[in-house]
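== subunit A ==
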Amino acid sequence: MKKDKEKEQKQEEQNRILLQGNEACVRGALMAGCRFYAGYPITPATEITEVMARELPKVGGVFIQMEDEIASLGAVIGASLAGAKSMTATSGPGFSLMQEHIGYACMAEVPCVVVDVMRAGPSTGLPTQPSQGDVMQARWGTHGDHSIVVLSPSSVYEFFELTIQAFNLSERYRMPTILLADQIVAHMREGIVLPSKEDIEIEDRPQPTVPPEWHIPYGDPGTGVPPMPAFGEGYRYHVTGLHHDLRGYPTTRKEEVESLMRRLFSKISNDLERLQWFDSFYTEDAVITVIAYGCVARAGMQAVKEARAKGLKVGLLKLKVLWPFMRRTVTTILDSSQKVLVPEMNVGHISREVKRVNQGNCEILTLNKIDGTPITPAEILETLEEVYP
Partner candidate 1 sequence: MKRVDIYRGWCKRCGICIAFCPKHVLEADKDGFPTVKDLEQCSGCKLCEIRCPDFAIVVSKDEEG
Partner candidate 2 sequence: MRETSHLVHKYLRPTMRFPHIWCPGCGIGIFMHALIRIIDRIGYSKDDVVLVSGIGCSGRLPVYVDFNTLHTTHGRALTFATGIKLAKPRLKVITIMGDGDGVSIGGNHLIHAARRNVEIASFIINNQVYGMTGGQCSPTTPYGARTTSSPYGNPEAAFDVSRLVEAAGATFVGRTTVYHTTLLDRLIEKALTKNGFAMVEVIAQCVTYAGRWLGLASPAEMMAWQRDNSVTVEKAKELNETELAGKTIIGVLADRERPTYNEECTKLRTQELKV
């Protein structure tokens, strides 16, 4: 027995590789089945583009460097319509340019993954320094009412894992999924053990089970997600960013507009239970809980450990899904803790949501930093000590 375990550990050590966050993202994408990548260089996301350029052709995929980020996401959506799992990666300025096509992918229901490695903004901002300033943009950046899924990794392994999940969710719901990383997670290197392909669950977009003449391109099969045949497979249909009827043809009839909008929202609102992804540490008896995500969750973890060592009953809730906001999970914490501290590298994007869902029983505190430097464990610890009852 002991020997087996030792052997396993040794094997694991051998499989352990040192990867940068951006590289891990590419590994995840390839394992998820990504076969098309279009991008435009931008710090701190450039490595994703570079590693894709090197690795994608080796697995029979296509890499292309486009003329800008609008074009990149356009090409990604086109490739996805042709049946390829597709992705792009960028940072703030490019993410701003992509907003119109994020909306298009929502409306036309085209699966795709968009990585935004956040850097400090607005505008060109601080290209090499971290931030979490795009959280609201990821939610509301494109015009019009829409739902969206946004995931946030806080380690190299999570960047790998959540990239796979981003593909799975975009395929499952037929909508763009956004991975909101930050400069620290993207550029940091950690030794991680990648799982083998067999141990990973991969989801693919639903396919029609009826012949083309019976297929209703934008009908609701009950799940809210219509099957999606690829272009060139005999199911000729129309795709548009205009409001459309069940066939995909433009419409202005209010009943058709309303039913399309309701169905689009239902894809996520009916599935919220499956989208509560988090890690919690010492939250059971916590008087104060830190709610954090991305690189800040790392500092939060360290701070909580140090506080516990000092005898303070504090815990950490690390969010992996930012949007849809995990109301259910957060409410549980708000019910059990006296106070919640939300440290963020922005002026308070997620803390607003926490305050919104708070029923008034919990005191919500914030710790915001917008100077381009990371929030440190010491800063969080200091606040915890200050406000500890």
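A few points about this structure:
As a convention for this text, a residue touches a chain if its C-beta (ideal position, glycine included) is under 8 Å from a C-beta of that chain, and two chains touch if they have at least 3 such contacts; residues count from 1.
If you want to know what made the cut, all candidates are chains of the complex that A comes from, given by their letters.
The model shown is predicted, which means the values in this text are computed figures rather than measured ones.
When you check 1 or 2 against subunit A in this complex, the one that touches it is 2.
Residues 35-36, 38, 57-58, 60, 62, 64, 66-68, 70-84, 86, 100-101, 104, 230-234, 236-242, 247, 249-250 of subunit A are the ones touching candidate 2 in the complex.
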